[in-house]
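Sending over a structure as structure tokens; questions will come in a sec.
Then we have chain A:
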Amino acid sequence: MHLLYQIFIDPFVQMGSAPDLLAQTLWEGLVSGVLYALIALGFVLIFKASGVFNFAQGIMVVFAALTLVGLYAHGVPAFLALAITIGVMFLLALAVERFVLRPLVNQAEIILFMATFGLTYILIGSGELIFGGDPKVMISDQLLLPSGAYTVKMLGGFVQMQKIDIAAAIIASLMVASLALFFQKTRIGRALRAVADSHRAALSVGISLEYIWVVVWFAAGIVALATGIMWGARSNVSFALEIISLKALPVLILGGFTSIPGAIIGGVIIGLGEKIGEFYWGPLFGSGIEEWFAYVIALVFLLFRPQGLFGERIIERI
Partner candidate 1 sequence: MATGTGAPADTFPKLLIRNADLYGARPAMRHKDLGIWQTWTWAEVLELTRAYAVGLSRLGIRRGETVAIVGGNRPRIYWSMTAVQMLGAVPVPVYADAVADELAFVLTHAETRFAVVEDQEQVDKIMSVMERLPRLEQMVYDERRGLRDYDHSRLHPIDDIVTEGRKALADPKVGAWLDAGIAAGKGSDPSIILYTSGTTGASKGVVLTGEGLINASSDTVAFDKLTENDVVLAYLPPAWAGDHYLNYCQGLVAGFCMACPENADTAMADLREIGPSFYFAPPRTLELLLTRVMIRMEDAGYLKRKLFHYFIGIARKYGERILNGQPVPLSGRLLYGLGNILVYGPLKNVLGFSRVRVAYTAGEAIGPDLFAFYRSIGLNLKQLYAQTEAGIYITAQPDGEIYADTVGPACPNVVIRIAENGEVQFKSPGMFAGYFKDAERTAETMTPDGYVKTGDAGFFDEKTGHLKIIDRSKDVGKLNDGTLFPPKYIENKLKFYPNIREAVAYGDKRDFVAVMLNIDLTAVGSWAERNNVVYGSYQELAGHPLVYDMIEKHIAEVNRSLAQDKVMAGAQIKRFLILHKELDADDGELTRTQKVRRGFIADRYDPLVKALYDGSKEADIATEVTFEDGRKGTIAARVKIRDMQTEPVPAAMGKAA
Partner candidate 2 sequence: MFYREAGQYKTSYRADQALFPIRQDQIGMLLILAIAFIGVPLTQSDFVIDSFITPILIFSLAAIGLNLLTGYTGLLSLGTGAFMGVGAFGCYKLTTFFPHVNIIVIIVCSGFLSAAAGIVFGLPSLRIKGFYLAVATLAAQFFLSWCFIRIPWLYNNNVSASIEVPERMMFGIPITGPTAAVTTRYLIVLSIVAVMTWLASNLIRGRIGRTWMAVRDMDIAAELIGIKLYQTKLMAFAVSSFYCGVAGAMLVFLYLGNAESESFNINQSFLVLFMVIIGGLGSLLGSFFGAALIYGLPIVLRMVKEGLGLAVTSATLEHINFITLGTLIILFLIAEPNGLARLWQIGKQKLRVWPFPY
């Protein structure tokens, strides 16, 4: 009886009694949701274009951040480092296309999936080999990212918003917007959507798959870099961040592997759900439920919409 109360009544009572805390939690959730969304976005881009479930996406985030910080540590000016890092991500895209995707074209999905595991290992190994495994501090100031926090007085309390988080939110939305534009307006973008439908279609558009793959992986790389910077700015940069890539996966179930808006909305839902769950229900289970709560949300959701948020109902043909 008491337990039921704790689960079904108490949390809501708390929410009502301290709305400012609720707002705070929501904000936290929103921000981490945005970051999840960004990672999911990377997944979606690649899956859409090359049908590859890129397990390495999370690592690419860390790798990008690490490169950036590492270069700076070696005395490279911040923005130059940023530029170089972007270059590195491009080279990575090239390498992946040439040495992984091209040889494995037409292989089963799971094989490509496995290949991205291999990629993960290589990135982790080389990343740590070059820049060392110890956690590093993100050079957010040097990149002119704001620090400090606004404290908003609302709902009879105070809600604190880290400036960096606001920046994150803004950058994320900018990025999504530009990607949307890219898909809608540019020729490659259109070709890319064609590929998502069928590879043959893409060829008919007259753009080589190889080219498209490079572009997509590069785009994913940029997204990863941005994500890396944001996340790095909030915590430290180390391969511990790897875990966040796994956090982003439920977002995919929610939003679907091929839907960009799905990724965004899904990310936010997960972010919010997670924080709220952790904050209000966590104590019951002895905290740390963050680790899996996202998945539970996703699964529960799935039972009602197997095709995901934006996936349309599939009519099976035989």
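Here is the rule we go by: contacts are C-beta pairs under 8 Å (C-beta built on N, C-alpha and C of every residue); 3 or more make two chains touch, one makes a residue touch a chain; residues count from 1.
With respect to how the candidates were assembled, all candidates are chains of the complex that A comes from, given by their letters.
These numbers were taken from a predicted model, which means no experiment stands behind them.
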Chain A in this complex - touching candidate among 1 or 2: 2
For the chain A and candidate 2 complex, residues of the former touching the latter: 53, 99-100, 103-104, 107-111, 113-115, 117-126, 128-129, 133, 246, 249-250, 252-253, 257, 285-286, 288-289, 291-292, 295-296, 298-299, 302-303, 306, 308, 316, 318
